[in-house]
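Below is one structure, written out as structure tokens, with a few remarks after it.
The complex is shown incomplete by one protein chain, all other protein chains being positioned as in the whole.
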Amino acid sequence: MALSEPLLKMEKIGKAYFGNRVLKDVSFTLEKGQILGLVGENGAGKSTLMNILFGMSVIQETGGYEGKFFINGEEAQFKNPLDALDAGIGMVHQEFSLIPGFTAAENIVLNREPTQYNVLVESFGDRLRTLNTDEMELRGKTAIEKLNVVIDSDTLVSEMPVGHKQFTEIAREIDKEKTQLLVLDEPTAVLTESEAEILLASMRKLAAMGIAIIFISHRLHEIIDVCDKIVVLRDGQVVHETTPAQTNVMEIATHMVGRNIESAFAREETVRSFAKDILKVEHLWVDMPGETVRDVSFSVKEGEIFGIGGLAGQGKLGIANGIMGMYPSGGSVVFDGKEVVLNDPRSPLSMGIASVSEDRRGVGLLLEEPISWNIIFTTLQMQSRFLKPVFGGLFKIRDEEAIREATQKYIEALEIKCTGEHQRVQELSGGNQQKVCLAKAFALHPKLLFVSEPTRGIDVGAKRVVLDTLREYNQKRGTTIVMISSELEELRSICDQIAIVNEGRIGGTRPATCPSTEFGLLMLGEIKNGVEKVGV
Amino acid sequence: MMTKKSSFQDNLSHFFVSNAVPIIFLALSAVAIPISRFSTQYLVQEMLVRLARDSFLVLSLLIPIMAGMGLNFGMVLGAMAGEIGLILITDWNIVGIPGMVLAMIISTPLAVLLGWMCGVILNRAKGREMVTSFILGFFMNGVYQLIVLYGFGSVFPIKSPDLVLSRGFGIRNVTNLENIRKCLDNLIPLSIGGVAIPIATFLVIAAFCVFVVWFRKTKLGQDMRAVGQDMDVAEAAGIPVERTRIISIVISTVLACYGQIIFLQNIGTMNTYNSHEQAGMFAIAALLVGGASVTKATIPNVFIGVILFHLMFVVSPMAGKYLIGQAQLGEYFRVFVSYGIIAIALVLHAWRRQQDKDRARRALRGNA
Amino acid sequence: MMNNIRSFIEKAGWPRVIIALFLLGLFVMAPFVRVRVDTSISDTLVRFGMNGVMVLAMVPMIQAGCGLNFGLPLGIIAGLLGAVTSIELGVTGLPGIFTAMLIATPIAIVLGWLYGQLLNRVKGGEMMIATYVGFSSVAFMCIMWLVLPYKSPNMVWGYAGAGLRTTISVDGYWSRAISDILAFNIGDFFYCPTGMMLFFAFLCFAMWMFMKTKIGTAMTTVGSNPEYAKAAGVNVDRMRTLSVVLSTVLGAIGIIMYEQSFGFIQLYMGPFYMAFPAVAAILIGGASVNKASILNVVIGTILFQGILTMTPSVINSLIETDMSEVIRIIVSNGMILYALTRVVKVKS
Partner (left out) sequence: MRRSAVNVGIIIFFVIISVFLYNAGKGYNLLVDNKAITIDGQELQPYAWVNVDVSTSKKPVLLKAGGRDVVFVIGKSHQIHVEIMDEQKNVIKKIEKKFKLTRQSGDLLSIPALGSDVSQWIQKR
């Protein structure tokens, strides 16, 4: 095989989940020893692309992918991650895959431990070979040294700072002799500035050793620092391919978020104005795993649609969940002049705050129960509606009739496609499930409605309906809506104001009309004005 | 700084939580021994006997715990296999060490088979291994009865009339193991100051401890530890998780089988239909008393456990007698203790797991 | 046609089908081995009434997602205390039973509440812990039965003059006091414990009603998705506790029903394994580890008790040996095993 062949060559890779297209002929090449920066918003298709490259089972289960890719010029088709490993592709995920009770060394050589012969092998096979602990130590050390970081190879992973875990994972990939391509999925997200610096340094070192690296990160300056080549993904397409020399943070950001306006969602250009604040949040913190909110303050005006954007894991989702009492939280939330009691779901609900959870299947729905239950339950609990007295008012039981009517009403209003109000929710499509969630919230006749990721994982048509429903609901009933979404354009299409959350704090608030680039930079924390107060 | 303070308290409570069981037991025994008025020599003798008798059974629990499958209540399956072996050699009238070894050889394939079955079933009930293996124990007890009470002597030939029930088939409730009674314990007779010490048995146990230690250092052992701590990661690293889990159960079952044989050769008689039930219960209780948890157990845990638990076991009836003048009371008390201790240990374990979850979550926010 | 059968078996689960067929077979066989069908049916009815309530006790906890209540002995103990006390007081007839229940209920509530608090702290590991809480509480009560200051000569050991006997006859107090209400015989062999049936039916109806109330609904929801319930402003832990209390109280009433029909109070290790038949029954009835209905209770109890009544008589006369015990063990535990191994992993 000619040496001129690139190490990795992607050719017109495409992928659709249930007719919902996430990747469209992506092509690029990666040479030996190169570092390629892969950037794009959440949902731009980065992870899908990596899943394909890594032969993740989800891809096969959802009907494979289009196009092909070549390793050293040979077409590669991986049935499972292990194939990819054999081909010398190493991946470091965001969530660590380390054994907590093992030492760094043990983790680095996990399932590739050096072993020695002993007589029992003759009968029981190679798994009874004894471990060669010294050599394990040695290999661990050498792998770590290659990264030129200082980690004691026999500290337990469970006792490591998060940064070291990251390095341990990378060290594991390096320890595999075969590894020639390394995928780092937002490795710096969990690192401190200094750790990140070290990581970048070691990446260069690895590259120098001839290992190619695909580096996914939202910290654009890092990308520009370390990469030889930058590929920008948006809506599953390569919108820009360049080298650090020819570009700058601003440009990349623009390419990342800057959609051509006539795409997806048009908005009617009416700037609305509102009188008084209805919701005032001050110094809110929330312990939500993966979406930690550190210190957030903002205020929402009555009758407006307020957007909260930001990249995944920055904490935007934590805000709604915190206020609704789903996760431990602190700070002050004033609604309509009254203090909302935190950590008590009843309080916000009873004040007329409703919420549509981002975790539809986990929190939003009773999958095994019929649609009707899903819609009316909260109302039944909070407002004791849909109950009828029996035995001369001795006590009250469910009023199935009223429930049926109400459900029917919402099924029609929101065009929920189903066989009837008794159908189990788990049988519905994502879009219709989302509509059920909305119906559930509407049934409460809320004054203020939190909507988190309303369009996540549902097809374009359904997106439209959902967004229109929200806008309509807001205009007809004047309900205040706080919409939280990773999809910037979505926010811009229906919101009046948008606050961007970054690292658990408000990065800044802008009227929805200002250019996406602005928001893009806020998201990436490239504009450091988190201190500015909102709505003033 | 508030985080620091709370974490300190955590550590403190952590220490007590993790050692609560042995502490409670030490206290109980400390109170009970003087009341029971037993002579030291007697107690020492008893403890030695019981160490020899039970340690092996308890040790058989270690490996599944290592593989993260909790307390293997399925060990009763192994015990059953062992008992079937014993019934056969008794019927054939094979005497002494040869008899005992033969029993072991016969019952091994049976134990392997049962263990494999148990493993497969537990793989289908990940996350609730304990309750499943527990019920499985009961279920197999039914099957065991079916075989021994109806199969033996009718389908499967059993000649010896002292074994078979008068009705012509089925084994009697009590099987006399006079043939192999204490054959291992007295193999190398030794007694110091009137205290007989079953050297041979201890040698076997020691050998087994060495095995466990060595096993931890094998590839298989390493894989088991990995699987025990995080199945998904292990899977991702290419370790055959389910197979590993099955193997761990098989090993445990086979060892339990030998353990039961050693146990019964010391006792010398066997209640055909509930020796194994007790074996499982006491072994688990003892291990937990030794300070082991559902996720972590060491060899010291085993021996400390056996001693503490059986100290209580021996002492409590007499203590009860002298305290309230009813030995019966002590009897019930020790039953209560055996079950109570398991309950406590399980609760502490589950409770601790929840605490850890919270602590992990709190850590997320870091120092904001 | 074939498909219908297959799909039905799919739905019912093959073990249930097998058990049902087995029972059917027994009834068909009965006449041929000279076992009177009417006696068998009557016996089945009696046992059905005796055990029904304890099976019903499983429903609330399963619905609230606390799993199978292996901790039933806790409720049973409360019931025993009630029963024993009412005898000590020497109340006879229906009043006797109601005194027993009156005394038992508050005890059950207290025990159940504590038990619930415990289970809320060990979410995920409920079943195993429940089992051993049950066991140890029984063992503990063994001590209590010895030392509690009961005096009635019909209950304490004759020679010692203290300490309750292992089995206490309720004859002359309230033996079959409920069963015999409106009870009637057909021929010499068929006896219908109408009162017991009615009482059981009433409890079932009450439970069914309760499940339709606001709280009942909330409880079910907590079972099927705690997160959803929390988001809807339901206090998950309180619901779980409530379900445990309910279950315990029903357990207490259940054992009293059992005794009044059985004619004896079994103390000491008596209640030890009583949870298992109840659990097995409701599972046979088609319940899963996290969903159960009144229908499951009724069907399950009939099937399970039916088998328990029929096997001794029929099998014995078939092959002159009593295999009922073994069959009981295998059927009940086999059923529980089956349920445990096919539950979908509960999301944490």
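Note that the chains are named A, B and C in the order they appear, and that numbering of residues resets to 1 at the start of each chain.
One rule holds for everything that comes next: a residue touches a chain if its C-beta (ideal position, glycine included) is under 8 Å from a C-beta of that chain, and two chains touch if they have at least 3 such contacts.
The structure displayed is predicted, hence computed values, not measured ones.
> Which visible chains touch the chain that is not shown?
Touched by the chain not displayed, across the whole complex: A, B.
> From the listed residues B:Ala20, B:Val101, B:Leu146 or B:Ile299, report the one that touches the chain absent from this view.
The missing chain is touched by B:Val101.
> Among B:Trp92, B:Phe169, B:Trp214 or B:Trp351, which one is in touch with the chain left out?
Final answer for the missing-chain contact: B:Trp92.
> For chain B, enumerate the residues touching the unshown chain of the complex.
89, 92-99, 101-102, 105-106, 179
> State which residues belonging to chain A touch the missing partner chain.
On the chain A side, contact with the omitted chain comes from 122-123, 125.
Note that in this section only the chains that are shown with their structure count from here on.
> Considering A-C alongside B-C, which chain pair is linked by more C-beta pairs in contact?
Looking at contacts between chains, B-C has the larger number.
> If you average the Cα atoms of chain A and of chain C to get two centres, how far apart are those centres in Å?
Computed value for the inter-centroid distance: 48 Å.
> Round to the nearest whole Å and give the separation of the Cα centres of chain B and chain C.
31
> By the touch rule stated above, which residues of chain B touch at least two different other chains?
Residues of chain B never touch two or more of the other chains.
> Using the touch definition from the top, which residues of chain C touch two or more other chains?
none
> Please name which positions on chain B make contact with chain C in the complex.
For chain B paired with chain C, touching residues are 121, 124-128, 130-132, 134-136, 138-139, 141-143, 145-146, 149-150, 167, 324, 326, 328-329, 332-333, 335-336, 338-340, 342-343, 346-347, 349-351, 353-354.
> In their shared complex, at which residues does chain A touch chain B?
So the residues of chain A touching chain B come out as 81-82, 85, 97-102, 106, 110-111, 113, 115, 126-131, 133, 285, 287-290, 292, 294-295, 328, 504.
> Under the stated contact criterion, what part of chain A meets chain C in this complex?
Checking each residue of chain A against chain C gives 324, 326, 345-346, 349-350, 355, 357, 359, 362-369, 373, 377-378, 380-382, 384, 387, 390, 395-398.
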